[in-house]
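Apart from one protein chain that is not included, each protein chain of the complex appears where it belongs.
Here is chain A:
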Amino acid sequence: MSGDAAAVVAAVEAVADRIQAEREHLTDLDSAIGDADHGGNMARGWAEAADTVAELDDPDVQTVVKTAGKTVLSEVGGASGPLYGGSLVFASQELEGGLTPETAVAFAETYLEKVQDRGDASVGDQTMVDALTPAVHTFKKSVETDDLPVLEAFAKAVAAAEIGVQFTVPIRASKGRASYLGWRSVGHQDPGATSTLYIMEELLETAADELDSEVPDVDASSPTIPDAEAAEN
């Protein structure tokens, strides 16, 4: 198995452990505005995904991601199965050529598009899209425009996702079960945005471990000032 594939297997395991550790917290968030099943469903699904990818025989990166997605899709159920698992399966096609900063950006963009499309959700609906969108945009810009090292770009993306999670607190839910609550959803942190942040944090930790680095201490802001002439092109 390639080092990258082994790293992705380790990342799935790290995600499973983190979701298990946060299980009660996620369930508490979900019981405020949903049906209190997010923690349990996600913990079960990711634990199964970690077991399944650990048993793959010499997989490539794409196979690990696709297999994890299929397992989450099938085990988590509800809306989280298709949103977390189905989107992983779909976006895994971007990793056919392995894991590079460029394929990671393509993967992130495709994942976000699939989540938006499947859930028919946009920024401001109090969903995981509120965490994913700033993360994906920041990651793409950090890699493609600012030429930052991939670990720093990813750390910025995670910082952006944290802001997105906070943004879900003071806004009204327009998608998902919380939307049935109308104004009563205001003031509550979205469980899906929160678990999405946890997943990204674990991917970042695993990437740092694999690169024998510390997680860079950065915020989401860009180090560069846009060049007006370049922007016109």
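Throughout what follows, contacts are C-beta pairs under 8 Å (C-beta built on N, C-alpha and C of every residue); 3 or more make two chains touch, one makes a residue touch a chain; residues count from 1.
Note that in this section contacts and distances are computed from a predicted model.
Going by its UniProt record, the hidden chain of the complex is named "phosphoenolpyruvate--glycerone phosphotransferase" among "Fe-S-cluster-containing hydrogenase subunit", "phosphoenolpyruvate--glycerone phosphotransferase", "C2H2-type domain-containing protein" or "Formate-dependent nitrite reductase, membrane component".
Of the candidate positions A:Gly39, A:Pro101 or A:Gly119, contact with the unshown chain belongs to A:Gly119.
Taking the complete complex into account, A:Gly81 is the one of A:Gly39, A:Pro59 or A:Gly81 that touches the chain left out. Touching residues on chain A toward the chain that is not drawn are 35, 37, 73-74, 77-79, 81-83, 86, 118-119, 176-177.
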